[in-house]
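The complex appears here minus one protein chain, its other protein chains still in place.
Chains here go by letter, A and B, matching the order in which they are written, and residues are numbered from 1 within each.
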Amino acid sequence: MRQIAAMRDSVSLALAGSGGAGVMTAGNMLLEAAAAAGCYGLMTRTSGPQIRGGEAAAMLRLAAFPTDAQEDRFHVLAAIDWQNVARFAAEIPLGPQSIIVGDPAHGEPPEVFLKSGARYVPVALKKIAGEIKGAWPNMVALGVLAGLIGLPAAAVEAAARKSMKKGLEPGIAAARLGMAQVDSVRDFFLAKPDNPGRRWLISGNEAAGLGALRGGVRFVAAYPITPATELLEWLAPALTKVGGSLVQAEDELASINMALGASYGGVPSLTATSGPGLSLMIESLGLGVTAEIPVVVVDVMRTGPSTGIATKTEQGDLNLAIYGMHGDAPHIVIAPNSVVDCIAATQWAVGLAESLQVPAIVLSDQYLGQARAIVDAPAFQSVNFEREKAGSGGAYKRYALTPSGISPMAIPGTAGCTYTADGLEHNERGTPSSQAGDHLAQMDKRARKISQLDPGDAWASVEGEGETAVVTFGSCTGPVREALASKPVKLVSLRLLSPAQPAKLRKALQGVKRVLVVEQNHSGQFLRYLRSEYDLPGEVKSLRRPGPLPFRPEEIQQAL
Amino acid sequence: MNAPLATVTLQAKDFKSDYKPVWCPGCGDYSVLSAITKALAMLALRPENVAVVSGIGCSSRIPAYTTCYGFHGVHGRSLPAATGLKVARPELTVLVASGDGDGYSIGGNHFLHACRRNVDLTYIVMDNHVYGMTKGQPSPTTEPDWPSKLAPGGTGLREFHPLVIALASGANFIARAFSGDPNGCATLIAEAVRHPGFSFIEVLSPCVTFRPEQRGWKDVAHPAPVAFTDDPGRAARRIMTDDGFNIGVLYKGNRPPYGAAQTSPGSVKDLEKAFQL
Partner (left out) sequence: MKTKPKPSGQYADFMSRAYTMELDATERYAQFAEQLETHNNREVAQLFRKLADIEALHAKRILDEMQWPSIPALPPAYAWDGAEAPETAPFDSLHYLMQPWHALEIALRCEREALQYYEDIAASRAPKQVRDTAREMAAEEAEHVRLIKEWMKRVPRPEAGWDEDPDPPGVTG
């Protein structure tokens, strides 16, 4: 029985190497092992641009509490080899308290890592692996990392059994040897949560897919784009299991229109994309607004503009999502603020799209989308908002001017209420109209449909108390929360970005004298949006920078 | 008395709405509208079970002129909208209406893939070799020497051959119709709807305003000299050497129509098990 010194409640580890080294596999197994042992945490990945054989790193943050933020420093960087791993230096910041585990057979760690003051701990991964027939150095590295944080061997074994299709026994043996290498190092032992409860292991993209299905989506149109592709690929088999279908489209112009067509037919529909794809979809989203057809688009934001950095994160599509459509086209924009929130946020988006008969954009991002996180099992919300359907009887007015702005929608197959959905401006019956009165009336209708929405408490995550508040959204929320831990600072993370909720924000910021707006883009899109829609009290400061690097708590603390 | 009895099924006029079309008097599209209503009556369908999907252009105004469910979408995107609708609601009969600009220019890419995908749709393109709604620009099927404001000396570009493209991309039924023969057009449309998979009818439909010389088409349109073939190679030779005025079914293929993946009626809760630790 080991004597455990003071344990940490959070450890950050990185495993790097070139292609073929199995970095991702080992990283995933470490995450699974930590999950099996009762921990929380998440794993993110990074890689070079090559399709195969490129350098890669798996970054894990493991903790005794749910989190999807990165820490300020990594405690351990382990490398199977050092080929081109230096390119990840900015993503794997080290400090004097960190250690670098490297295989001396592949030379010294690059200077860029050593200059942090981290201690080099050589472990002959290749040689050790060589001692077992059929074992690979990455499994030794896995053992090293597991051993450093004090994971029980049983957890490592369970993870290996789950993922390894061949070479299981040599792999386990290699991992055990790796653990033995760091037997005497106790500095990074991770405490386990007292009552972990039921937990899930899920990525943001999978979570968004699940949220869509929970919300009732049964038709998906798909055009692949990094980093949204996995969302669509998860949905393809999942949909067939719940009686739905997915069609691969020829481009994003097609995918959004397929979703609109299916939705017009009465089936809740969705597509997912990233910035470049959303740009293509904007015209047709306007059609959804004018013809009042529900549809959900998940935008897994990546570094922009234009092709940008496809594999990295940013929060630069806010302007596009809110303002992108030509004309005044009120619609819904929702931003999940954690990996697990991708479920609830997407489900909510589907519900709002259906009940308000309007497009809803979900602003996720690459960080949330591709992070695999260990989270508390999310509660199942069984209440869904459905679209109001028209029945036959009487002269049907598809776009009737109701007080709520919501007019019942006839579903094809229903007799007596056929109509033509139109992007042309129209009167109540749906007949194209160029009359000023009709245009104003329909604009008012579509606007009040959205502005009269009362989102309840779901509009934002509001936490803490203080005279200083940090206002943010999306993936910045995790690092902000971490930076504010046990400080008298309020956190307001908006989930409903559009329509704006000035009354609610005013209430949330009562007594606040200083506001820090945190966002991950260059120009301050969120700050400008807040300024245009809200009165921010007192002194307002902006902390903003573009991707690709995620925010770290110390950046936010320095700005406070 | 040997009197013929009344029919119980709907008649063509039951498929025509009260909306007065904005098309110029003399436009071929009136004829196509008449043909569609006749075809739907012939097929004994009901308006609520038929959807007419269109893009933007004179031809695309057609959905509201029927009593069916209509979808008047954005320029060039009628085929994906119709695809989504049909895959989500396979029991509906879905017609897609377009023109040579909407369908072959901005909609060109979707045309290729709709033929490939072979979803059970009927695609009716009213071709008048011009952009009518925007008042007289060349379209992909316009003759290279036709003068216009955008291209005063003519485009100099070889015309697009939609029937060849349709064949090469996998369309399962290819026909050419002429608005000057609304009854023949009606028969072709009915046949196209009956035929499974992606059925494509290019309808020569003169624009009397911007191409008044097209009134002369009735003197050159003629029935195809041979019956349709189901051999793509033979069809390719015929369509490549076609004079552009052969009327009738030119090709009927045997590709099975698009079938969505088999589904099983499970629950979302079952899917969540994969995430549970």
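The rule is short, and it goes like this: a contact is a pair of C-beta atoms (placed from the backbone, for glycine too) under 8 Å apart; a residue touches a chain by one contact, two chains touch by 3 or more.
Remember, it's a predicted structure, so these values are computed and weren't measured experimentally.
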{"item": "Omitted chain's touching partners, listed by label", "value": "B"}
{"item": "Full-complex contact with the absent chain, from B:Lys218, B:Arg234 or B:Lys269", "value": "B:Lys218"}
{"item": "Candidate in contact with the missing chain, chosen from B:Leu112, B:Ala186 or B:Leu271", "value": "B:Ala186"}
{"item": "Sites on subunit B contacted by the missing partner chain, in the whole complex", "value": "1-7, 11, 13, 20-28, 30-31, 34, 38, 42, 135-136, 149, 179-184, 186-187, 206, 208-210, 215, 218"}
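Note that only the chains that are shown with their structure count from here on.
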{"item": "Rounded Å distance between subunit A and subunit B, as computed from the means of their C-alpha atoms", "value": "42"}
{"item": "Contact footprint of subunit B on subunit A as seen in their complex", "value": "35-36, 198-202, 206, 210, 213-214, 218-219, 221, 238-247, 249-251, 253-255, 257-267, 269, 283-284, 286-287, 291, 374, 377, 380, 410, 412-424, 430-432"}
{"item": "Touch list for subunit B against partner subunit A, complex", "value": "19, 46-49, 51-53, 63-64, 67-74, 76-77, 79-89, 91-92, 109-110, 112-113, 117, 260-272, 275-277"}
